[in-house]
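Only one structure is covered here, and it is reproduced in the block below.
For this view, one protein chain was removed and the others were kept in their places.
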């Protein structure tokens, strides 16, 4: 029977995940779920106890354990989910606010915020991957949600050399679902020419039951609730003939997004601050010992279909036959004009314990331009981490399309270093 | 409901195919099978009438029609199977015998025999592909068994630009079945790092349920009954750590194969001559109006699992979800160190009306060496056909590892041209 | 004897060029120089008459002719120099001022100014290349100074398919001269790993007489007089271990350059406005019928060593043996990690009527990132020109690191179209 370990098990997302695991416990042949976190905080306790009640109430047939001991937690695990947030919400809020001082985007994955988030995350990720190698089952698979998920996938696969790994995001599955709804079919009937980095991806062909329906599809871009819409961006998508990941707004309407971020900071709070409020409300709900299911309010938290993506991937990595998921894996030739060793968000053929990329020809030049540049940023950031190198960090920031010029790069770095001095240093 | 047209429907293989189609008629949603051939010979009549009896007897629920009119035959077809033999068995027997005069291999796909066979086949293939474009359903798929199947696949996909095409062979499916038997699982549980050209392929990794079982597997190479075994060849496979396509014997034990061919020619007859005898015996059986099923003797004909491969591919191109078949399609990056535009025999992810290659990293240098050279031969042969160019034909023969030197190339070409003057010319 | 035609012969630079041609007339075997321009303006007359006096006074031994007839001008020319400015200085001044409204760089080659300059230039370039094909000698060579010189080189070589072409700039020759001075040797003793686009290039290795002197060299970056220095930029060069083209300041210290441009516009005038003033002063000097040589004041005009670069290239394309020049030509594999078909500013092996790239391994990732992106901008701009496509123009601007976001792109385009309605349109 399988054991699944959730690192960052104390997250308020956990009930969502538990809901999915309970539903598919049988087909996964699930024996145990272990919620692992760093401290036995009240939050962790509340979440873990709700999870326990959910499993018991549903007679799910698997054990729910929780704790902070890494060896116990990872021992013989078949699947490891990474969903921790390095530096917690405080770290994220810092990431969001700090770059605004220099008129730069602070979003947690895409802008300068993603940079400091990455530098906090990498040491932890390296430690946990090491622990997975030591204690988990020899063919354990890691599924990652920890942000910035794209850069972390690049780091784990190409730097740490851990290949049984998939970076996962809920945008691809939501996009597939949107098209399935639009064309009145199942997700498995939709095949997308989908490529890019996490939160920076393009779709230039939409096939439904093998027929090219791109013309009908690309005007129906996925519009997640938590990203405000923009007429400019939609018109650009239609003109380009491509479905655009909503996070591309940070690149194409930078000024607008910057103004939004500044307004939010001054008013209703940054996204991190809002999430903090929502989380506190959720935890109050969770603490109700009469609650045996995930509460409705969890949907507000964002992350629609998050658990579906994870649970279905685990299921398809555990069962016979060939399935398909859009995941962050090494390109290996699937997209012709992107380097073979780039970790990309692309179609993966999934079978038992295996993911292999599926070939889809060339990326559009506009996409290739950004992907090459941001992949270079990712690799320079990784190098900065590996060598604690301020020089490489400067190069990373200077090359990023949303980064500072030479005028501000040092002041920005100084501020980041001060705010994150518990987490990383650069010499 | 689907219509399947079989070009070369008068083949003695047809009952084997009918057997498979009858079994899967429901899942394919089969409405009609049309057997198309060039002349209403006695042979065609016998085969078609047996096929009709089989369909009726099995209450298969689809129509069986047959005839020689290309428009009628292809009209609105959803799948077109090519299984005709250009120049019939007489052509093949010629191909086999003629090169022996120059101490060269005459096998119908691999040696110099494959060359003349290809030059006979291409004009017909071009004509039928044109007809498919004109009369068949707009998204009709062609599945090819016509030899030399690898070169024909290269020609149809890259020269004629017809992409809804798969070159099919029974060796991959037999290999998968052998491993499934060996490891006591289903074919879909086996994933092979399989690559090469048709009848010239290598397997360097065998995964069973996601686990690397190569060490156990490669000593258990597929051994088809109609290819005599050789200790030298097996030892080489084991030393190389690769499962070798049995037709690679022509490259690695050329002298032995040449001696065998000469001996056969002098004694029991070439393979073509033997097949001719078997066919005559089969047709006698087929003519028995009391026969409602494929006769046992058909197995002797070779082509084990031939209909299974075709019928399952048709099924998976007709139904929802993702499956996998080893087929001849364009590489598109799936094998890193082979040109992206080579048509190769590799893993294809199959879903409704679609095949996409699955990435598997690098070909072994020994394999790459031969693949590059023989692919060059294929392309020069295609160029010779397109331009009726003796110069290109000479280049093709000179570059082939089993071809003649400058001393014999012209005499060989002269003989081939004389023997095939009804089929092609070179200026 | 050779004929050289100078398109844009009425430029105030012409006396500089004449000075060089007079010096090397013998080795070039020069028979005639033809100054070609569009109108017989007073300016053209003054320049041409000074040129005539210079040739006569020096007893240079070749004919000086001038006029506006393209056929006469190009008839049997062996070398064609393009040094015209599309839209004249008025066009340039417009290019410089207009983008400032949107807080964007207006420099004539690098920023948004380069974009409108390119759209004005391409139709003229296409017309002249056509005329060269028609009237000039069959193996005539075009040497280009017309801005934006990098994009024009890409356009002529890859779009118009005219391969006997070199884009020339005075920065490479000045850089070589700087190092020759520094290391007390001749320019031919210096070999640079020099690569990039025109006005966007890097040097990561400096060899002097075959010895690697990079460490000593890169701190001694070329500092042209007409580009203000900056401590930030120099420190970055030293940290990167690369000699940086001074125009890279537009990318790395965008805010500073933008502030400078705005200040200049408000005060001493844009560079174009300053040049206009200098030109007027120069023309007054030129008009002096007692002047037989280029006046000292010409140096202020910028373009140090401009004529040396052109004349030496013409000389080495006319004489036996192998020489070397840094020119804008097709990569063809010289720089490993840049596309083979990019036109780049790189080392060219020059012999009679021939230039071939010299291999120098990989571009630094930082350089590659910018080169790929700006080359994409160039190609989209060329596509916009070819199709009069506003859609492609938008894509070009959006991808440029110094371009606008979706918020301003249309307003910027509208302004450019209005200002340039005599020169181009986009639908």
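A, B and C label the chains in the order they appear, each numbered from 1.
Keep in mind that, in the parts below, a contact is a pair of C-beta atoms (placed from the backbone, for glycine too) under 8 Å apart; a residue touches a chain by one contact, two chains touch by 3 or more.
Note that the structure is predicted; figures quoted are calculated from it, not measured.
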(request) Could you run through the displayed chains and say which ones the absent chain touches? (result) B, C
(request) Return the single residue from C:40, C:57, C:101 or C:188 that touches the missing chain. (result) C:188
(message) Going by the contact rule already stated, which one of C:354, C:386 or C:411 would touch the omitted chain in the full complex?
(response) C:354
(request) Name, in rising order, the residues on chain B that touch the hidden chain in the full complex. (result) 230, 232-233, 236, 239-240, 252-256, 365-366, 368-370, 372-373, 376, 379-380, 391, 394-395, 398-399, 401, 405-408
(message) Using the document's contact rule, name the residues of chain C that touch the chain not shown here.
(response) 139, 186, 188-189, 191, 207, 209-211, 317, 320-324, 332-336, 340, 349, 351-354, 356-361
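Following the convention adopted for this analysis, only the chains that are shown with their structure count from here on.
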(message) Of the chains shown, whose Cα centre falls closest to the middle of all protein Cα atoms?
(response) A
(request) Please state whether the interface between chain A and chain B is built from the same residues or different ones, using more than half shared residue numbers as the mark of same. (result) same
(request) Would you mind pulling out the distance in Å between where the CA atoms of chain A average out and where those of chain C do? (result) 46
(request) Take the average of all CA coordinates in chain B, do the same for chain C, and state the distance between these two points in whole angstrom. (result) 58
(message) Counting only Cα atoms for the centres, state how far chain A is from chain B in Å.
(response) 45
(request) At least two other chains touched by the same residue of chain C: list those residues. (result) none
